[in-house]
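Here's the structure, in structure tokens; my notes come after.
Missing here: one protein chain of the complex. Every other protein chain is in place.
Chain IDs A and B follow the sequence of writing; residue 1 opens each chain.
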Amino acid sequence: MANAEQRVYRLGELADRIGAQLKGSADCKITSLATLQDAQPGQLSFLANPVYRKYLPATRAAAVIIHPDVAADYTGNKLIHHSPYLGFAELTRLFDTREDLPVGIHPSAVIDETATISATAAIGPHVVIEAGVRIGEHCEVGAGCFIGKDSAIGDHCRFAPHVSVYHGVSIGSQCVFHSGVVIGADGFGFARGSEGWVKVYQLGGVVIGNRVEVGACTTIDRGALENTVIADGVIIDNHVQVAHNVKIGANTAVAGCAAIAGSTAIGADCTIAGGVGIIGHLDIADGVLITARTLVTKSIAMPGSYSSGTPLTRTGVWRKNAVRFNQLDEMAARLKRLENKAKQ
Amino acid sequence: MANAEQRVYRLGELADRIGAQLKGSADCKITSLATLQDAQPGQLSFLANPVYRKYLPATRAAAVIIHPDVAADYTGNKLIHHSPYLGFAELTRLFDTREDLPVGIHPSAVIDETATISATAAIGPHVVIEAGVRIGEHCEVGAGCFIGKDSAIGDHCRFAPHVSVYHGVSIGSQCVFHSGVVIGADGFGFARGSEGWVKVYQLGGVVIGNRVEVGACTTIDRGALENTVIADGVIIDNHVQVAHNVKIGANTAVAGCAAIAGSTAIGADCTIAGGVGIIGHLDIADGVLITARTLVTKSIAMPGSYSSGTPLTRTGVWRKNAVRFNQLDEMAARLKRLENKAKQ
Partner (left out) sequence: MANAEQRVYRLGELADRIGAQLKGSADCKITSLATLQDAQPGQLSFLANPVYRKYLPATRAAAVIIHPDVAADYTGNKLIHHSPYLGFAELTRLFDTREDLPVGIHPSAVIDETATISATAAIGPHVVIEAGVRIGEHCEVGAGCFIGKDSAIGDHCRFAPHVSVYHGVSIGSQCVFHSGVVIGADGFGFARGSEGWVKVYQLGGVVIGNRVEVGACTTIDRGALENTVIADGVIIDNHVQVAHNVKIGANTAVAGCAAIAGSTAIGADCTIAGGVGIIGHLDIADGVLITARTLVTKSIAMPGSYSSGTPLTRTGVWRKNAVRFNQLDEMAARLKRLENKAKQ
């Protein structure tokens, strides 16, 4: 995790950390990171997207992480790396100013005596931990978090303030949960009875693997009978809804405001863009990309990119065309009639 | 509410509870519930969706809840019921492992001395209850919940941890609110002034009936002048937005990520599917179904099913067709011209 005090690094040390080839002064002092256009002396920058190459000549950065193919374009200090963005990502951790919670249990936390909490864990103020919970080494549970009965957390997990984990949830190691996340709330299950809805109590749990990150206000519901399952390395953005019994495969990325309905299984290495909706009981293959705001209404068996929606335009123009959308089937029939006439 | 210890039931006892006809051993021991394909000995299953009939012959379930019409297909222990899914739903409660909060007020809770809290209610750690609040019998208020001034809660309500109820909210009996729910925040009301937006203070409240369930991170705003009203038996999923002065009729179901804008009135027995948006000041009749992700831009006077949107396809295909969407009005004009020519 992060160090509170700002640090200064030698450029040579940073090159070693990311396995980059250093050209220039190994003793150059780096105090922080910046984009090419905003960098000031003492800052390390990177060129990942060719669009930003135009900022290279005039950058004031102390050094630049750069791809071997374009390294010759820059004469200043440079770290040559096969993936400059990855190299940059690996260094961001060094400059994080977030301060770890102090190890130990804050006196205002309410911890059941049957909970097992590693002596290396940090439990913040007003946290509530119920019976039978296990919390692994070097975990950080932020202010006001709730961890329900018998839930088990691995090592090196971080819960920002105000995360709610219901009972019977299993979480691996090295996971991050942001504020407002809710794990293990009831799935939306009801049967129609003669006098209204009858609740289907949700008897499954949630199983989350290792190295999973979950964004603010995202909800992952518990399963109805079986578990909801999030595999290793999945990354999920803010405001995402993961319904009961969903399965998400390893290293899949789910962007903000996406929603996945009950019992849908998403493969590994998928990219679910922002605002995508996926209805229930579908199977999505590995390696599928769904573009922003698409509604997925059927299973996808082949990798590739999938979309739905209509393009942006002026409202006046849109209105005229949108009216025609509801005449499309009739237009198609008229077109067919004309074609038949033309054939005669 | 739920019992913590796992129980074992005789099949005959379960048949009686749901009014099913038992065929087989009344003494058969049932320890939990499962799907047909996953059931193990000792587990009770059900056949509700014909799609799963294929799993019937090989199921290892100790018994199956089944419809009279297909009961002959299964020779094992069975509970014959006119609605197997309803029968199953009614039994789920018996097997819930969630543990009730202990009755009484946790010493860390901050309760105003003018609040009236039933002696049978359970108030969790770090709860805050303001002046004039009334909390009925057998309510459970989870860790860290906030109940604002003069709000009134009926009997047998359950608030999961981290629910926020603002002041002046009225809630009936037998309701469930999941973590992150916010009831009674200000509706989005502002008037344009000469120097920017002028806030319209939201003077109405929220009135919620009986047997209402509200999913995680759902928000129900207070009214501007009148109240926002949720009728008896309404069920609402996660991440739903209910704006100020909305009215939702009895037993309507609202699925995840739906959003209902201000002053819209939805009838009884409607189904609002996931991700539906409904703009403000509309009237939706009783018995309306809105399919997933539809945007409702006008009132609906007749029951039935309503939709909008475009179908999923490969992104390359979609792109070509989407471009044509913005030419639709022009295409319609050209089609008309051809038809006129053909008539001549």
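Note that a residue touches a chain if its C-beta (ideal position, glycine included) is under 8 Å from a C-beta of that chain, and two chains touch if they have at least 3 such contacts.
Model, not experiment: these values are computed from the prediction.
Enquirer: From the list A:G24, A:G124 or A:G267, pick the residue that touches the absent chain.
Expert: Only one listed residue reaches the unshown chain, and that is A:G124.
Enquirer: Can you tell me which of B:I18, B:I105, B:A152 or B:A185 touches the chain that was removed from the display?
Expert: Result: among the candidates, B:A185 touches the missing chain.
Enquirer: Looking beyond the chains shown, say which of A:E13, A:D73, A:E213 or A:E226 touches the absent one.
Expert: A:E213
Enquirer: For review purposes, identify every residue of chain A that touches the missing chain, sorted by number.
Expert: 2, 32-35, 38, 83, 85-86, 88-90, 92-93, 95-99, 106, 108, 124-126, 142-144, 160-162, 176, 178-180, 211, 213, 215-217, 232-233, 235, 237-239, 250-251, 253, 255-257, 274-275, 292-293, 309-316, 318-319, 322-323, 325-329, 331-332, 335, 338-339, 342
Enquirer: Please identify, in ascending order, the residues of chain B that touch the omitted chain?
Expert: 108, 110, 126, 128, 131, 144, 146, 148-149, 162, 164, 166-168, 180, 182, 185-186, 188-193, 196-203, 217, 219, 221, 225-226, 239, 241, 243, 257, 259, 261, 277, 279, 289, 291, 294-298, 304-311, 313, 317-318, 320-321, 323-325, 327-328, 331, 334-335, 338, 341-342
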